[in-house]
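Excluded from the complex is one protein chain; the other protein chains are retained at their positions.
Let's turn to subunit A:
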């Protein structure tokens, strides 16, 4: 077999990994021993999150996408356990449960809207899945290409994806129909993740320019609205171009704009 032995996962963090690589987790045998001794201990010391691009296999983790291996240390109040994932780049979106996406309404079939999400199938959205919607009080969604921001309730390879515009407690929390005007465009998925990172310089620098509103969908779609058409187009152009610009080039471009 060409697979050979696996490599320790910790050694590969930040390096390029290819599909078929096996990553070993060094602490596995120790965990088994400790479990026998400690019995039913609730401390999830070894709990590991195996993120996108990785799969569980007998030895450890199997890489399924090519990209850079990322690692987040265990610790922190909310999240327990470290996480490994592969930071890969792609343009095509695959629906994932829990992702917030922007969908375009294409058809209405009975009580269900069909949304184009950029995946292989159209997602369905029930008209009761909006905040405050009842059978008599229908949401004001028209079929002619309305834009909706929602999250996936069901998304796997065997079923048609389903979306909802309310969260688990019944509130809309910003989801639903996105208003009039504005500009919708598509970028790659890696850029969206970069923009949604906790401290994103691009967004911080843009927010200094002029007031605007931004909706980022995990399916690669961005909707921008500013006061004038020109400002909107400027923001669109910056967001599209900043994927391939270095930080200095971006600052130069923004300096020109703020000067003008």
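Just so we're on the same page, contacts are C-beta pairs under 8 Å (C-beta built on N, C-alpha and C of every residue); 3 or more make two chains touch, one makes a residue touch a chain; residues count from 1.
To be clear about the criterion, contacts and distances are computed from a predicted model.
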Checklist entry - The complex has one chain missing from view, so what does its UniProt entry call it, picking from "glutathione transferase", "Prefoldin subunit 5", "MPH6 phase" or "Phosphatidylinositol-glycan biosynthesis class F protein"? => result "MPH6 phase"
Item to check | Residue, one of A:18, A:107, A:197 or A:255, that touches the chain absent here | outcome: A:197
Item to check | Those residues of subunit A which, in the complete complex, touch the missing chain | outcome: 25, 31, 35, 44, 46-52, 54-56, 61, 70, 72, 77-79, 81, 83, 85, 96-100, 149, 173-174, 193, 196-198, 203, 206-207, 210-218, 225-227
